[in-house]
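Quick notes on the structure that follows.
Heads up, one of the protein chains got dropped from this complex, but the rest are sitting where they should.
Note that the chains take the letters A, B and C in the order they are written out, and that residue 1 is the start of every chain.
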Amino acid sequence: MAKKRWFPRVSGAPEPLTFSVERQVRFEEVDAVGIVWHGRYPSYFEDARVALGAQYGLGYMDFYAQGILAPIKKMHIDYHWPLRFEDPFTIEGRWHWSEAARLNYEFILRNAEQQIVTSGYSVQMLLDLEHNLLVVPPPFYQEFLQRWKEGTL
Amino acid sequence: MAKKRWFPRVSGAPEPLTFSVERQVRFEEVDAVGIVWHGRYPSYFEDARVALGAQYGLGYMDFYAQGILAPIKKMHIDYHWPLRFEDPFTIEGRWHWSEAARLNYEFILRNAEQQIVTSGYSVQMLLDLEHNLLVVPPPFYQEFLQRWKEGTL
Amino acid sequence: MAKKRWFPRVSGAPEPLTFSVERQVRFEEVDAVGIVWHGRYPSYFEDARVALGAQYGLGYMDFYAQGILAPIKKMHIDYHWPLRFEDPFTIEGRWHWSEAARLNYEFILRNAEQQIVTSGYSVQMLLDLEHNLLVVPPPFYQEFLQRWKEGTL
Partner (left out) sequence: MAKKRWFPRVSGAPEPLTFSVERQVRFEEVDAVGIVWHGRYPSYFEDARVALGAQYGLGYMDFYAQGILAPIKKMHIDYHWPLRFEDPFTIEGRWHWSEAARLNYEFILRNAEQQIVTSGYSVQMLLDLEHNLLVVPPPFYQEFLQRWKEGTL
């Protein structure tokens, strides 16, 4: 539902790449009211973003090694249910297909009961090292998209 | 522009309450690429949110003292320009009028050149201590809204 | 060596309780110079402290359930080698025997090459909920010490 609004699926586009990370709420992440402070969630999203990058061989440092920066331009978080100290939870990251020079990630956090506790997304733009926006994805990334499309990642 | 989309101004509604906080980028807020890590911005927003609450006598603890929780349900951040170590910047908080039991805050960060470097918003819902959503704002908050409307805050 | 200075072993005292946690450096933990910012290590120590508590059934919340607070009174960190983004490392926690109303923890971080990269300790005091220092350990904790001594934890 929500995710459909965020990154509408273009007909013919391949399925999102997904990866999930298991976590447990740390003491320092909880606030004075006893729930995870809302500002910690970007850090949970990052865990899934990094894991997705590692899983598919295209993380921050892989881009950087190609002379590409991928800064975050937009982030959105919806908080449905709180998490508390020591609660186990799962962060599902979904990398949505785009042919543009941008990375569209969606995040879904679920508690032990599989309730969606938090969801959101981030958008990254691809820049060269002089911080110029790339209009066209660079060759190594186009090749990555090609393999994604063919299902050979 | 953006802010108009986020919290459209109802005709006849009073002006937003505003407050600005001066800050400087701390060493620990900067990432390996030399810019403020995107996940620190909720903490900057919080600085303005707390300052707005203190300025108008209606912060987290004031709500709590009235038996009301005000958890964040939604947060959005747009990143326009990076900030670097020791950069001074201003966080402007704008509390937008709403007659519902919700708090609509908008945030605008500007660097020393008065460029907008980051903007965003958060939405808080008002709950009682049993975590039931309040449909109608509680009396002390209605009184606050009344004084806001009259310009006597 | 260092650890002997921190918590000298009393003759006849039982061996420390130990537990190790596997971690990997997260992007947000790294500073502008490309190494883990020194101020993140208390958070690594906490990971081992919480894991030790969970392993032996005596964590923050177990103390709290008995009407006991266990705040940290002292912390020390020695930095030997840096850690970098995505470096895997191990945090070994060692709970050193003490018959007093205090918790003596030692922490040893090792990188993938088993080098000690960081070491340190923390001391916690046991307080009642009115924040009075306990002179004598409470009964449930004395029982815990007894089982520790007998090797039946």
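To be clear about the criterion, a residue touches a chain if its C-beta (ideal position, glycine included) is under 8 Å from a C-beta of that chain, and two chains touch if they have at least 3 such contacts.
Only a predicted model underlies this, so the values are computations on that prediction, with no experimental measurement involved.
Only one residue in the set C:A13, C:A51, C:M75 or C:L153 touches the chain that does not appear here, and it is C:M75. Although one chain is not displayed, chain A still touches it through residues 27-28, 30-32, 34, 37, 39, 85.
By the touch definition given at the top, chain C reaches the unshown chain through residues 33, 35, 38-39, 42-43, 45-46, 69, 71-79, 82, 122. What chain B contributes to its contact with the hidden chain is residues 26-28, 43, 46-47, 50, 54, 60-61, 85-86.
Methods note: only the chains that are shown with their structure count from here on.
Averaging Cα coordinates per chain and for the whole protein, the chain whose average falls nearest the overall one is A. Averaging Cα atoms per chain gives one point for each, and the point farthest from that of chain B is the centre of C.
The centroid of the Cα atoms in chain A and the matching centroid in chain C are 33 Å apart.
If each chain is reduced to the centroid of its CA atoms, chain B and chain C end up 38 Å from each other.
Multi-chain contact residues, meaning those touching two or more other chains, occur in chain C at positions 27-28, 85.
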